[in-house]
Every structure is written in structure tokens, then in C-alpha cells.
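Everything on this sheet refers to the single structure shown next.
Removed from the display is one protein chain of the complex; every other protein chain stays in position.
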Amino acid sequence: MSTSLRNNRAVALAAVAAALLLLGISLAFYWVPNAPIEGFRQRIFYVHVPIALTAYACFFWAAWKALRLLWTREQRYDLESYTAVHMGVIFGVLTLVTGSIWARTSWGVWWTWSERQLVLFLVLFLFYSAYFMLRYSVEPGPRRANMSAVYALFGVVLIPVSFLAIRLAEGLIHPVVFDRDVGSNLSGSQLLTFLVCFAGMLALAGSLYVNELTGKRLDARLAELREALQ
Amino acid sequence: MIAARGLGRSFGAKHVLRDLDLDVAERDLLLVTGPNGSGKSTLLALCAGLLVPTQGELEVKADRSRIGYLAHEPLVYRELTALENLDLYGRLYRVPERRERIGMLLERYGLWEARRDRVAAFSRGMQQRLALCRALLHEPDLLLLDEPFAGLDEEGAELLDAELGALAGTRTLVLATHDPARVASLATGRLALA
Partner (left out) sequence: MTYLADVGTLARKDLLLELRARDTVPAMLLFVVSTLVVFNFALPAGASAEAAYGLLWGALVFTAILGLTRAFAAEREQRVLDGLVLAPCDRSAIWFGKGIAVVAFLALAEVVALPAFALFFEPVSWELVAAVALASVGFAAVGTLLAAMAAASRARELLLPLLFLPLVIPIVVGGVGASIGDDPGRYLGFLALYDLIFAILSWASFEYVVTE
């Protein structure tokens, strides 16, 4: 991957991300009509859900790179997998924050256990935070790369299993059940707004990913050169 | 048997081995010398397959069942007896006529009397002898010995001398040692690591 400052692909991606997000936010807050029941507050949906889906995408991307690492034993996939997890955690935290804000505006509480997505993200946040603890406590090298990859694969399997568990858990705890009119049927304008925001978030994640990866590769190359000069 | 091209191994930022070319033919005896930290143990661990190269290539034409490895640590369970440890490895390596072979090795290395004692009670020299038994148990084609004389008393060293004399020329050996004079006569090649 080219580390030149004139890397057109990275710049183009960043520009696309900025454009889509700008468009998406504008649509979400100015163009799309108010949701029938929730009203203006509902608009955070256009930020919260794309961020959540993007986080999932990052974790799946990380697992894919992890699989490639274990399959081919090529070390470059380690950095790619790690960066994807990093992006996933960033977007995961944003999901929790936006979800919390949405809960506050909808129901007056900053947290509720009856919001499945929110609970799932909490579990995933814990899981992937432990990923970093794992990485920091093992010497860099092929061993750490292998373990990180296995862990990233576990994470992606945990997503559906946890979701199922959380659904089952609802039968046990008797929370104040909050209902939300997300509306499985999005109207045309809502769908368009959502898709634009989603595309924008994905592009943002991609842009940040490319940025961080390039930076880390530069660091590694620099360290290599320093070594060689000694 | 072993071929390395531009072999390098680093741990984090530290390069332990750099740009190493190596050729060991079957039934050679390679003597590896060098000061502490020069990478002797790392090279042996690479040949055994415990580590993978971070640069360059390494090819070892022997699979796990044909490799015998003697490390700094004896790689035996302290809470098990000598017999139990060798029986464990004997089963895992699918050694034919396991009991006889174990008995013979323990006898040869003077551990027969102590065979039912826990390794925790062994002296350093006895542990080293047991480790040798473990490495030789399955009659490997390739023997990787990391400072095999360390911790051995005079008698143990003589036993090892005899063993090496018998093995040289029939198996491939790579020996890392601080005392090359002892095995110099058997060596077909020498590698000095900086």
C-alpha cells in the first residue's frame, strides 16, 4: 500500500465520506418529515443505527482479515485485523453514546436493559476491549498475531450468540418495557435518508481505517529503517 | 535436511538473528557457537518449529515425529515421576515397545533407581539426563540440542559423549554449546553466531 502523501484513493475516500455524511445529516435533520409518534427526537435514528451497523461491519471485516491471517500466515493481515477492531470499538462506543442519548430523549433514562442492541453493544464493547488487553500483554510477533486473530473470530461468533442470549434473557428480567416505533416500514424519504447516512458512516469508517493503517505501516517502515541503519 | 536463506528472527524490535544462510545435510553434525544472546537457542527453536522466521526462509525436511529437541528447560512435569514423564512422551510420540525403550534409556543414563521419584526431587544434572532421555526416546532423525552438557556432572558428560559418538554419522545433529572443544572432533560443520 502506497504511503505517499499523494495517495489519491485515501483522499478520495475521505472526500466521499465527508460529502455523504454532510448530505446525510442534512437530509436527516432538515428534509425528512417528522416521525409520526416520536417526532423530532426520532431523527437520531439516522445517526445511531448506521453507526451500529458500521460497527458490525468493522468487526466482520476484522474477522475476515483474521481468517486470512490464519489461512495464509501473512503477517500484514494482523495489522489490518487490529485496525478494523479498533474502528469497530470506536463506532461501538459511539453506538452506546448515541443509543444512550436516544434512550434519554425517548424515555428519560440514560440506560435500559430492554434495548437489545444497546445491551449487545455493551457486551461487545467488553469483549473487544479485552482484545486490546490481550494485545498489550503479549510480545509483538507471530504468536500475538495468531491469538488476536482467533479472538477476533470468537468475537464475530459471539455476536449472534449474544443476541440470542439477550433475547432469551428478556423472558427472565422484568424490565419496564419501552416500546419504540422504529417502524419496520420506512417510507421512501426515510429509507433514502437512512441509506445515505449508512453509506456515509461506512465511508467514514473506511477512511479512518485506511488512514490508521497507512500511519501504522509508516511507523513500522520507519522502525525497520532505523534498525537497518544501526 | 535443513536449509535457510536470509533467515531472520526478531522479537518485537529486537533482532536476534539476521540474514542467516545455512545448509545442513543429512547425518551432518553442526556445531553452533556464540556468546550469550547471539541467537543459538533461537536458531534451534526455529529448526524445531517452535518459532517461525520473521524474515527469510527456513526449510526443515523432517516432521515433528522425527525431531528430537533438547531445550534449556527439561520440558518435563515436576510433579510426575521420571517414568510417568517418559511414558507420556512415549505415548504421544507413538514409540514402539515403549516400556522397553524407556527402561533401556533410564538404565543407560543412570536414572533407573530414581525412576519412580518425582522430577521435583531430581538434581539439575538428573533433570538434564531425563531431558536427554526424552529427546532420544523416539529415535529422531534430527536432533537439536541446546547446550546439552549444561548441568551434567563428569559421569553424565561422559555418557553424553558416548551417545553423541554413536549418533554422529547416523543422524543429523545440531548442537549449540559453550564448550565446542568437547565435540569438535565429531563436527562436520561449524556456525559461529555473533
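Observations on the model:
We call the chains A and B, going by the order they appear; numbering starts again at 1 in every chain.
Following the convention adopted for this analysis, contacts are C-beta pairs under 8 Å (C-beta built on N, C-alpha and C of every residue); 3 or more make two chains touch, one makes a residue touch a chain.
No experiment lies behind these values; they were computed from the predicted model shown.
When the whole complex is considered, the residue among A:L79, A:L158 or A:L195 that touches the unshown chain is A:L158. From the options A:A14, A:L79, A:I101 or A:V138, the residue with contact to the chain not on display is A:V138.
The missing chain lies against chain A, touching residues 70, 123-124, 126-127, 129-130, 133-134, 137-138, 141-143, 146-147, 149-151, 153-154, 157-158, 161-162, 164-166, 168-169, 171-172.
Contact between chain B and the absent chain runs through residues 48-52, 63-65, 67, 69, 71, 73-80, 84, 88-89, 91-94, 118, 134.
In the analysis below, only the chains that are shown with their structure count from here on.
Averaging C-alpha coordinates per chain places the centre of chain A 49 Å away from that of chain B.
If you check the complex, the residues on chain B that touch chain A are 10-13, 15, 51-52, 54. Taken together, the chain A residues at the contact with chain B in this complex read 73, 75, 139-142, 223, 227.
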